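As you look at this complex, bear in mind that one protein chain is not there, while each of the others sits in place.
Chain lettering (A, B, C and D) follows the sequence in which the chains are written, and residue indices restart at 1 in each chain.
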Amino acid sequence: MAKINTRPSVDAFEGGDINFKRPSQAKEIIRRLKKNKGAMVGLILLILIILVVIFADVIAPYDAGVIQVAENKLAGPGTPGHPLGCDSYGRDVLSRLVHGARNSLKVAIIASITSCLVGCTLGSIAGYFGGKVDQIIMRSLDIFMSIPDLLFTMVVVAALGSSIPVLIIAMTLAYFTNYVRLVRSGVLNLVDQEYVEAARAGGASPARIILSHIIPNTLGIILVNVTLNVSSLVIYQSTLSFIGLSLPAPAPEWGSMLSSARVDMLRAPTLVLFPALAIVLTAFSVNLLGDGLRDAMDPRLKS
Amino acid sequence: GCGKKSDGGDGTRTLVLRNTAGLSTNDPHATTNTHDYTVFENIYEGLYDLNEATGGYDLRLAEKVEANDDATEYTVTLKQGVKFHNGETMTADDVVFSYAHAQKDAHMGSYCRPLDHVEKVDDYTVKIVMNQPFSPIGHMLHKVKIMSKKGVEELGNDFGKVPNKVGTGPYMWDENNYNPLSSWSAVAFEDYYRGKAKIEKITWNVIADDTSAITALQNGELDYMVVPISYWEDIKASNKFNCVEKESNEVMLFCINVESKTHGELLRNDNIRLAMMYALDRDGINKLVCDGYGTPTYMYINPNYAAAAPAADSLKNPIPYNLQKAKELLAQEGYPDGIDIGEFNVAAGRNENFGVAVQAQLEAAGIKSTLVVSDYNVAGDRNVAQEYDICIAYDCGNYDFNNFEQQSSSAAIGLTNVLFNGPSGKFNDLSAKFDEWLKEGSSTADEAKRLEIYTEMYNAYYDTHTQVPLINLPSCVAYSKDLNAIAVPTDYRVYDWSWNS
Amino acid sequence: MAEERIPLIETVDLKKYFKVGDKSYLHAVDGINMKVYPGETIGVVGESGCGKSTLGRTILRLIEPTSGQILYNGEDITKLNARQMKRMRQEMQIIFQDPYASLDPRKSVIEIIAEYMIINKTLPTKREIYNRAAHLMDVVGLARRYATAYPHELDGGRRQRIGIARALSVNPKFIVCDEPVSALDVSIQAQILNLLMDLQDEMGLTYMFVTHDLSVVKHISNNIVVMYLGQCLEFASSDELFASPLHPYTKALLSAIPEPDISMRNKEIKVIKGEVVSPVNPKPGCRFAARCEYCQERCMQEAPTLKEVSPGHFVACHLCEN
Amino acid sequence: MSNTEKMLEIKDLSVIYETDLETVYAVNGVTLSLEKGATLGLVGETGAGKTTLALTLMRLLPERTGKVTSGSITFEGENVVELPEANMRKIRGDKIAMIFQDPMTSLNPVLTVGEQIAEALYVHNDSGRSKEEIEARVDETLTLVGIPPARKHEYPHQFSGGMRQRVVIAIALSCEPDLLIADEPTTALDVTIQAQVLMMIRDLRDRLGTSMIMITHDLGIVAQTCDNVAVMYAGEIIEMGSAEDIFTCPIHHPYTDGLFGSLPNLKEKTDRLHPIAGLMPDPTNLPKGCKFAPRCDKCMEICKEVPPEVYVDGTHSIRCHLYCQKKED
Partner (left out) sequence: MYRYILKRLLFLIPTVLGVTLIIFAVMNITPGNPGRMILGANANAAEVEAVNQELGFYDPVLVRWARYLENVFTKGDFGQSYSTKLDVFDELWPRFMITLRLAVLVLVLSVSIGVPLGILSAVKQNSLMDTIPTMIAFFLAAVPSFVVGIVLMYIFALKLNWFPSFGLTSAKHYVLPVIAATICELSAYLRFTKSSMLESIRQDYVRTARAKGVAERTVIWKHALKNALLPVVTSIGMRFGCLLAGMVTTEKLFSIPGVGSLIVDSISLKDEPMIIGCAIMVSVCFTLLMIGVDLIYAFIDPRIRAKYSKRR
């Protein structure tokens, strides 16, 4: 129903000068988000994690790759100078966790964004132009989708060797299909909307329609998906590590820390615990935030 | 399903063993995988048998082996009264057939390369004709298994895929439980010519993952297991098992590629290689990777395992760990701030662990490198193709220095796989000399002479600082207290084992 | 009726078929001939799905016609290329039915109103464009404090005013109003109708007013087209049509309106039996035949054409021909 | 109209919607009554609270947000507001039935039409009818609303809008309810179909003697079908009376006047309409005096401060200071 919010008066532009300041619609979403306890917990955790990533060099007591001393092998948590202990190479676990956050999140976030970009581009092309273009894109996508994500990623990593760019490419290839479908159906919905027709009635070009009407209106759901994808990619990456396809040995990365600590599980359970916690905590908080975002964008879900 | 569970003492208890992977075939000539051979050694037999516990070979299906003067023809008298599992009696025909069969298959064929052919002399005598004198012939006689000609031919194309009865070993495949992917059994062969085995039945379960294997061992689901070092303390402490730890014949090697396309110039600098030698702290590596159970070594073959190998003190200039000296050498060559020597190629798994440790030690001296980890086979191929700057190589199964000849053509890095006669010509002369030494060594029947040649070769080789031994890996075996086993790292012979009564 | 006046818009045998399935065509608009004179309003009435919106959109070439001509001031706009069409779009505009769906929810009011001007570079600077947008808000009676509000914060009536302001922003001569008031409450509807009529008086606009509400169409139109299944059944001036409807469908339509007058309570309602039949591959003959109580043999075979039965009053019915 | 027994009495009913963000005052102190066999027309603008009132009668308000804050609803001697859910379920569909506004969404797409009609019969099968009898009743109901019974095995998507609305009506009528609430039953339909459906509802009501509440915003429909009319504005009934009172009596609430002024007249040519200025007040923040005061052209000082009393003249009642004051004078 009509709910009239009074905006800061713009009557000022009577005289000719327009103070064209656009109040963000995001405000409303943020307001709803703030009411969601889970999402706020997720957000705070995430901010903390991101701070850790940014200030990794300051926080981490040691350089991640270098062996401290053989004597420190498997030092337990609480050892002086090594609050979380050392791993089987005598490396400081805290430092590796903190540096590992960088690799883990970098890959997850970038892959999430690139898959979104690739998917959105293809999806909006397919949706807006329809016809043959749509057919070709969607049929190839069907084929793409029939190869399970994990299998595809493994083949790509095996073929190109494991490195951060390759992981990003592989994960992008595994995840972009979701976006194509998502964006395409969004676009198909929107193309029939009267406001798109209105824009055409005003003489707008297809590019303008896609960029200024369609993309902004699918942005919400895309954003939610990008967020949630970050968490699945963190987990996905750890799965790859587990089967030996993630970053090569000395590079700190949560998944590979976890899987390499597994052989020491009986002697030093905390070695498994900490990276596992890091993964779970990150994925958990991203999920909380993503879910909260979705609720905030679709208030119907709440009542 | 599984065999019956223990009631101890009466010998009907099934022995449960771990295999790290499924059987890829049961044709003993169609594979060289260790995990297949471990099983086969209990089912098939060759003319010789390897004695892993003491080193050297025992006669098995051969009664007597005599070489001619130039060691190109061996006359083998066969044991009589040996029965195949299918009831047939072993004769010279079967031996001729088996060698021909082995030669045909590329896997076993590589062990038989100097072999020309085997011919029947009479029913119980064959003549092995070689193309050249070949000192490691013992290994060939051990590796090539004798199979029933009739049995193999009857199975036709199915041979290798279904349980067969073509072996002579103390155990035969159990037709009731044969799932090569997950679990299979063998039962004692009643008519075994050395007498029926004391343990009635063996079941192998495929447990790829170490943690689940340890769990199974702890739960009594396994009777015998080679324990990964990281679990060793726990297993020992549990007091539930007989624990045997000893040196194995597996050695870890560190290699430098002087013919590297990218960093060759740097690596051809003798002082830089020497600096790397000084940077290697074998004790530290041992502690980090082997929990101190390994043995730091400069020997290419563990003398304790090999029947004929240079003694441990035969190396003239072993280079000890000296970080200071390493740094000095670098500075002397104009790199006081360190250098980058490129890619450090390692295979995933254990080699990778060594890689991590070595990389860090080199880095401590200012020598930076980038680890490139790939699958075992891929890494092997890269090594063969010389696509690396430095690498970790792994060598096992050398029971005789004689095997060098074989290793030289193997994909796993052996002595000569470090390219010598490359375009840079750095060690071309030595390389040529090497071939001579090897040829001479392998065709010399006189063992003392051979040892002398090898010792010389070995010192010359070490002094190039292109491939150096680091650690002799430990072998830790735990087995049930009910079991009388002879603990060996790989090729156990269950025939010699028994249950405690 | 049409002496020497030139119609602003004229459609000649305009057709729009949608392809549905492999061989089927949906005859949404099927041969409409229509003239709209400057400053007048033509009302288009008909049941849901009879092709009213499609007609409006086809005239603006928002949908490409299947065949036929659309003449704007005598110029056939179906032949124009994209650039010429962009210019033409400033002459012809549209106001949509659904004030919720026709406004981009991510754009503020003033951005929506200014969009056409930005696209067409109607004015040289952004500031002038926004000033004119603000002025248009005054014109349609939207308080300026809503300039930076978002459509979802406003009620239907205000939103419809935004749509009107947007249409006006390029100074069109001709506006298609596609049921602009049917989603609104009566009191708001009346406000908007008043506004539209005032604007017409002031600016000399020409409307094509699409609706299914007969009382509204009578109130606002000079001439009325009664559409049924893509075809025009009757065309007459508004007064004439309401005073003496000829086509059985028009008659039934008029009698079906519930009037807010209890004295009419027991009046005879001519309920048309059945429902609108599918416009996909229609059968030959009169489109209304299946529901017509006077249907004859001939109606089933031969499609009646639109004939002038009295001056300015056209009917497509075999019964009315003599 | 012969029987003046009251079947439904609503007293001082108030309903709010409470969400995390705001409280909507949807119905504010409504008092109403309905005689047996009579039809009450409930008119008002969007958001006036018509649907809320109907849902309250059915006790179908959204569980967590919708709350009855005061008042009572007496239906056949029982207070619906306090009735246990189980008893309420017996009344729903059997004694009180409802026709919903949107025929497109109010039918379950995955059940056949026949199943959906039969469901209510099975639920309220007190007389122990057999399966065959129920099916027969379904056929009967379908015939009643003019759909060939053979089509009962079809799914809603196979029906047109008008037919779907008939199905919705058939569902409501299947148990022969005492009270039928029709919430804008024809808004989604075309004029010709609307006429068909309205005729049908009228016929059925007369034939079955059902009492009815007809919710609509179309005064035409009210005029054609209702005995009594209540005009709702911002959750209040601002004017109520018999159809004659509303359509012929000269005095009205200014809002009702405004409604009539907004309608284009079919008979005479009017140049301008005379609508009410402005909009309905924000239901989360209602004015404290008369709720219509901000839009009223006859607004007095008192209107802004004091909620008006009800002026009663026979069956006609108006909630407006204009008339209350006159009466006092």
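Observations
Heads up, the rule we're going with is that a residue touches a chain if its C-beta (ideal position, glycine included) is under 8 Å from a C-beta of that chain, and two chains touch if they have at least 3 such contacts.
All values reported here derive from a predicted model rather than from experimental measurement.
Across the entire complex, contacts from the unshown chain go to A, B, D.
Screening B:Gln218, B:Asn304 or B:Ser498 against the full complex identifies B:Gln218 as the residue touching the chain left out. Screening B:Tyr111, B:Tyr124, B:Phe241 or B:Trp497 for touch with the missing chain picks out B:Tyr111.
Note on the undisplayed chain: of the listed residues A:Met40, A:Leu117, A:Val133 or A:Leu150, the one touching it is A:Leu150. Screening D:Lys36, D:Lys50 or D:Arg92 for touch with the missing chain picks out D:Arg92.
Touching residues on chain B toward the chain that is not drawn are 1-2, 22, 24-25, 30-32, 106-107, 109-111, 161, 181-183, 205-209, 211-216, 218-219, 221, 348, 375-378, 380-381, 384, 406, 409-412. Where chain D meets the omitted chain, the residues involved are 58, 60, 64, 89-94, 97-98, 100, 102, 105-112, 116, 119-120, 123-124, 155, 157-158, 168, 171. Remark: the residues of chain A touching the chain excluded from display are 38, 139-140, 142-152, 154-156, 158-161, 231, 235, 238-239, 242-244, 255, 258-259, 262, 265, 272, 276, 279-284, 287-288, 291, 300-301.
FYI, only the chains that are shown with their structure count from here on.
Comparing chain pairs C-D and A-B, the larger number of C-beta contacts belongs to C-D. With centres computed from Cα atoms alone, the innermost chain of the structure is A. Distances between chain centres, each the mean of the C-alpha atoms, put B farthest from chain D.
Distance from the chain C centre to the chain D centre is 32 Å, each centre being the mean of its Cα atoms.
In terms of their C-alpha centroids, the spacing between chain A and chain B amounts to 47 Å.
With touch defined as above, residues shared between interfaces to two or more other chains in chain C number as follows: 155-156, 158. Chain B has no residue in contact with two or more other chains. Note for the complex: chain A touches chain C at residues 1-11, 13-14, 16-18, 20-23, 25, 193-195, 197-204, 208, 213, 216-217.
Within the complex, the chain C residues that touch chain A are 57, 60, 62, 85-86, 89-90, 93-94, 96-98, 101-106, 108, 110-111, 115-116, 119-120, 126-127, 130-131, 134, 144-150, 153-156, 158, 163, 166, 170.
Contact residues on chain A toward chain B in their complex (touch as defined above): 65-67, 70, 73, 88-90, 158, 161-162, 244, 248-250, 262-267.
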